[in-house]
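A single protein chain has been removed from this complex, and every other one stays in its place.
Letters A and B mark the chains in the order given here, with residues in each chain numbered from 1 onward.
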Amino acid sequence: MARPLVVLKDSGSKDLTKLADYESVGGYQALAKARGMAPAAVIDELIASELRGRGGAFFSTGRKWSFVPKLDQNPNPHFLVINADESEPGSFKDHEILAEVPHRFIEGCLITAHAIESKSVFIYIRGEYFEPWEILVAALEELKDRPEIRGDVTIVVHRGAGAYICGEETALIESLEGKRGQPRSKPPFPAISGVYASPTVVNNVETMATVPPIIAMGAAEYAKLGVENSRGTRLVSVSGHVANGGNYEIEPGVTLKDLLYAPDLGGGIPGGHKLKAVIPGGSSTVVLTADEIDVGYDFDSLGKLGTAMGSAGVIALDERVCMVQLGIRVSEFYEHESCGKCTPCREGTRWMTQILRKLEAGEADESELDLLLSVCDRINGKCLCPLGDTAAMAVASYVAKFRDEFIAHLNGGGCPFGDSPLEGVLAPVAQHAHALRPVFA
Amino acid sequence: MSSPEHVTLTIDERTVEVPKGTGLVEAAQAAGIEIPVFCYEPRLGPPVGACRMCLVEVEGMPKLQAGCTMTATDGMVVKTARSSEKAADGQNSTLEFILVNHPLDCPVCDKGGECPLQDLTFRYGPGNTRMNFQKRTLEKPIPISPTIALDRERCILCYRCTRFSEGVAEDGELVAINRGSLSMIATFEDEPYRGTFSGNVIELCPVGALTSTQYRFEARPWEIQNVPTVCGHCPVGCNISATTREGKVKRVLSRNHPEVDEGWLCDKGRFAYGHLNADDRITDPMRADGLRSLEAISWEEGLDEAERLLRAAGSSIVTALSGTETVEQAYGLAKLLRVGLGAHAAVLPEGVPDALDAFRAPLSSIRDASTVVILCEEPVVERAPVVDLWIKAARRKGAKILMELPSAPIAGSVLITDDADAAAWQAQELGAAAAVYLPRTPNGRGVSDAWSVAADGEGADGEPALLIISGDEAAIDPAVRALAAQAETVIGIGMFGGSFAGLCDLVLPGTSYLERDGTTVNLEGRLQRQRRAVIAPCPDELAWISKLAERFGVELSPYSSTVFEAVSAALYGGISYGEVGELAPLPPRAEATAKVSKPANGNAPEGTGLRLLTYRPLFSGPAVERTPELQFQTPQGEIEITRADARSRGISAGDHVHVSSNGTTVALRAKITQELAAGTVRVAGSDAAGLHSFVEVKK
Partner (left out) sequence: MSLYEQIQEIRSVYPPGSRSAVLPALQLAQEEHGWLSPAAFREVADALDLTPAFCKSVASFYDMFNLHPTGEHHVDVCTNVSCALYGAQGVVEAFEQELGCAAGETSADGKVTLSTIECLGGCGWGTIVSVDQRYRRGVTAKDVPGIVKELRG
């Protein structure tokens, strides 16, 4: 299936980590073009392109930029902060962008800095991305003696230190300010008071890497791609029980089924197994059953099914997977990553894990399944940031769509799955307790 | 329709108009509606929205909102748990989650009965529990200092205490560690939480997680009485409540006077009440018995002896005052001695200038200063602790902090000085909007004024036949002790045998500020009322001074209310005792004084090396020495040094250094400070014995 390439264009044929190669395919010309435009014109162009943020919230990038007060309204300097803290289970697309097209990403940062009149860019990259960090730093190093590209913009690469929550923009800002990465209550929004209490735009890596092509091809051209409300292309991470795990740049509108089965995409479910369920947009999204995958991979279509593209991490699960175990593993993740600031998330995710473990052990009755749903319901919508809410929604969706499976576990039933690959998986949150028991008795 | 300065909103169908910028919690309060909170505490800075107790429904917003983080806006329609099922469910959920791992050990919890968690659970919480797993158990209680115990099981992680440590006291000692459900409050490596204001976290804690070790298991809230009074340890005069049970002070709490202390209290004010029950407390008149010891005698004997010594000395008496007396005590003593005996001479540890009365302003005005100029040799926090919190608040609000007089006046600036001679000149030079002098004594101003107005007449020069030492602070003052050595006889008035033994021929028992009624004047010039929290183990000073006065034909009431009337007529515009009030107002500013000239620059010290400044530590003196729990707060052999001076000598924070001058060397630990000028170092007076005014510091 022919697919247009925007973000990853030319990365197959050239080594775009090298400045020379990138320039040979027109690299940094969009920057020159943008700098020839008034900042407001660049913002208008982005609004016209209908680009929406690729981090997960899917908010209009151009409009986000337009919220930054003009320099004469607010004396504080403007900051551009890049969220390269990709940590959503199922998503590894930003990893690929940083490793494959770092210059396109940097060019996007510089164009954005021009648009929002910022002289200072912080790239907050997750600490575990050591190799992408090396590539990014090398790419920036290449710009050292290219003042015409750098302009008067300072780019600082700031490494995170292992905390999923720092992908939430206000937590990221707190972390960048040298604190514990706990989300702030909003308002004020970062556009008014972000890092160092100054106007701040926080953008995702893929969003940045999409900006130069938009300026280069023009908003109108870009907006021809995709479908309504989901324009352009989207880099989708496909993993789990598919033949070809990887990142694929697609035009929204392609169906989830294609993503999983097309030979040049997921390539189908291996080992003769049957698809059972799909997590469509990273572990924070509502699960879909195998019957629900004939759906366009775009904002509106997935929205109609009550789920979302999120950070575009598609995880395929075959029939061997126990959904209670999936619940445990996902709940353990959020329990481990809860920042501890707000009560429902901190206490609720731990309680969810406890109930799910009891269910898995066959020690629960139906009232405790209801209790699980009630706990999810009591977390959802009460938290300071989306972490707790999404944990509750995701787990509740496993029960809603696979209730029979949960029922089968009850009242001494135990786990009916003999070879679920999620059985007994040791999550970091349980690691300490695990290390305390003798392994080799 | 609202005025431009006001907004009108609807809360639970009640319409309320509040000033623009009012928080939703306060707006609801104005409408008589409670929005329950745990983490919300405006004195700690901007709201954080952590605990989720305050969830409310706001029209136009799909999700429940944290009411504490919202500002009232025009036309806002809010529903609290009273009128919204969704909000009620949200608040109930929050409490269920809080209680999931809370131990519910209320019967043995000191907070029980005055616990917001109990109260809010009663009003908004679930009546049962659905948690059927073992609750999280943790080691408890952990002494995070000798004065504070931490129970991590009870902690609901509202982060009030850590926000106080970080954002108010700025000591950075009490923090949260770990993440998620493993988060807990901690100090570094379980070292004690050492900070001048640490005890405030006990009051801030909305559950029984942080409790006072002194108060532990001492009383139930329904057995206690809280007496509103004023702290007597330093010239700030923080407003406090003394909690008593069965005639004993069991704890001291802050009592928010928004202009004076904003509800903060230093650890000396909070914990040093233990001195009331010191082993060497003097409860009877004591007569010298041999060189170092005292023997108790009856009151009749005591007064006879006092009368005999006074008559023998005639007017050749000097009275050494502490500046800790109440206005009424000082006045009574002056009546006895000045009117009865013509003994006019008195010494105070300091002169208290009235020149800054023209720059008078509430301490809270420091927070709003554009610039705070601090011209103090002693650390502000050691002399007047809460003033340091106001300065920190000003800095957080954006004020510049200068440690020297700028070359030109600065609009909106506030001067804080401990230089009595230069204060007026400094304030004029700075063009200060307000100026505060930091005296050494809690009531030096009140004592000195009361002494002055009690009679006319000048003290005679020459060596006194009799020295009267009023108060323990005077008794331990080296200058006073030197005077005592010259006097033929010495009468002491005070609380502790240790202060007076070997010094006096006769000691008459004294009382603590927690045991007496009277008034004091703080460093702002604010007249405040001390109320008797507990009955002293001896008659209070005015009672026996009046009896003694009678023997000299002087009429003096034993009641401070009556004595106050006379003083007030002379000094305080004739206001009545009752009018002083529980939250005393600040008297108006005095007329601006004429321009004063720069005082002669004494003998500016000269020398080589680093200039040594010494100070009297807050955590020292008779009351602190008698409070075992406070010993860890006393200075631990530290020398404050600037970063630049430290680095040029290869010194890092915490290094052991040798401080020497003229052959004397003292081993101290380096503490890096930003509060000193380059070229100066600072050491507690008790650690500086033998050192001269210039020292060398080496690693």
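We adopt the following convention: contacts are C-beta pairs under 8 Å (C-beta built on N, C-alpha and C of every residue); 3 or more make two chains touch, one makes a residue touch a chain.
Just so it is clear, the structure is predicted and the values come from calculations on it, not from any experiment.
> Considering the complete complex, identify which of B:M61, B:A485, B:A653 or B:A667 is in touch with the unshown chain.
Checking each option in B:M61, B:A485, B:A653 or B:A667, the one touching the absent chain turns out to be B:A653.
> Out of A:K18, A:K33 or A:H158, which residue would touch the omitted chain in the full complex?
A:H158
> Which of these touches the unseen chain: A:A20, A:V137, A:A361 or A:V425?
From the options A:A20, A:V137, A:A361 or A:V425, the contact with the absent chain belongs to A:V425.
> Out of B:T69, B:S93, B:Q118 or B:T187, which residue would touch the omitted chain in the full complex?
Of the listed residues, the one touching the omitted chain is B:T187.
> Applying the definition given at the start, please give the residues of subunit B touching the unseen chain.
Interface with the chain not displayed, on the subunit B side: 162, 166, 171-179, 186-189, 643, 652-654, 672, 674.
> Pick out the residues on subunit A that sit against the missing chain.
Interface with the chain not displayed, on the subunit A side: 86-92, 94-95, 126-131, 156, 158-164, 175-182, 196, 237-241, 244-247, 279, 283, 313, 315, 317, 321, 326, 329-330, 333, 336-337, 339, 421-428, 431-432, 434-435, 437, 439-440.
To be clear about the criterion, only the chains that are shown with their structure count from here on.
> Which residues of subunit B touch subunit A in the complex?
Checking each residue of subunit B against subunit A gives 47-53, 55, 63-64, 66, 69, 89-90, 93-94, 96-98, 100-101, 130-131, 133, 156-157, 159, 176, 178-183.
> Could you please specify the touching residues of subunit A with respect to subunit B in the complex?
163, 180, 184-185, 335-344, 346-351, 354, 358, 371, 374, 378-379, 381-384
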